[in-house]
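Missing here is one protein chain; the remaining ones are kept as they sit in the complex.
This part shows chain A:
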């Protein structure tokens, strides 16, 4: 019998420097979506506070505790983004929430790209239909939208640092669109 060992691999292995900007895949992050049970908002808010020290994210905003972000993705759903090694992120979240939310592991579903640098806003403005100016989309703001015809999530981590999520199946096209946009504005 062949002795096969499975090892985790990044989806793209993207790590680009474009002028003073960087575009790199964050394959160190796990993604777990949490849906609110009907009538269970208060119980989930308490469990999230106790388990992750996180407040429930309001629409268009995210909350943060340390390296863990909670992004509001829908009326009764959020996405937890946190550094995690191994395939058991969902089990870990379930253990901390103790049944207060319905969880689904989304780690392999999305590619996560961190875009940062002084030209990032200009590059994203050409792809993202949302107003990303600081007054409309401040640090901590998040949204699910469409970029270059591909569904995407966007989270502003700093003034010139964004976390971008898109479907892993079209990750190459998404990365290409980002790289092209940067090259057009640098």
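One rule holds in what follows: a contact is a pair of C-beta atoms (placed from the backbone, for glycine too) under 8 Å apart; a residue touches a chain by one contact, two chains touch by 3 or more; residues count from 1.
Operating definition for what follows: contacts and distances are computed from a predicted model.
Colleague: Would you kindly match the missing chain to its UniProt protein name, picking from "ABC transporter ATP-binding protein", "YlzJ-like protein", "Anion-transporting ArsA/GET3 family ATPase" or "Sarcosine oxidase subunit delta"?
Modeller: "Sarcosine oxidase subunit delta"
Colleague: For the chain that's not shown, point to the residue among A:19, A:37, A:59 or A:118 touching it.
Modeller: The missing chain is touched by A:59.
Colleague: Pick out which of A:8, A:74, A:109 or A:139 touches the chain that's been left out of the picture.
Modeller: Going through A:8, A:74, A:109 or A:139 one by one, A:74 is the residue touching the chain not shown.
Colleague: Of the residues A:14, A:97, A:127 or A:143, which one touches the chain left out of the display?
Modeller: A:143
Colleague: Pick out which of A:37, A:129 or A:172 touches the chain that's been left out of the picture.
Modeller: A:129
Colleague: Just checking the interface: what residues of chain A touch the absent partner chain?
Modeller: That gives, for chain A, the contact residues 38, 59-60, 73-75, 129-130, 143-146, 151.
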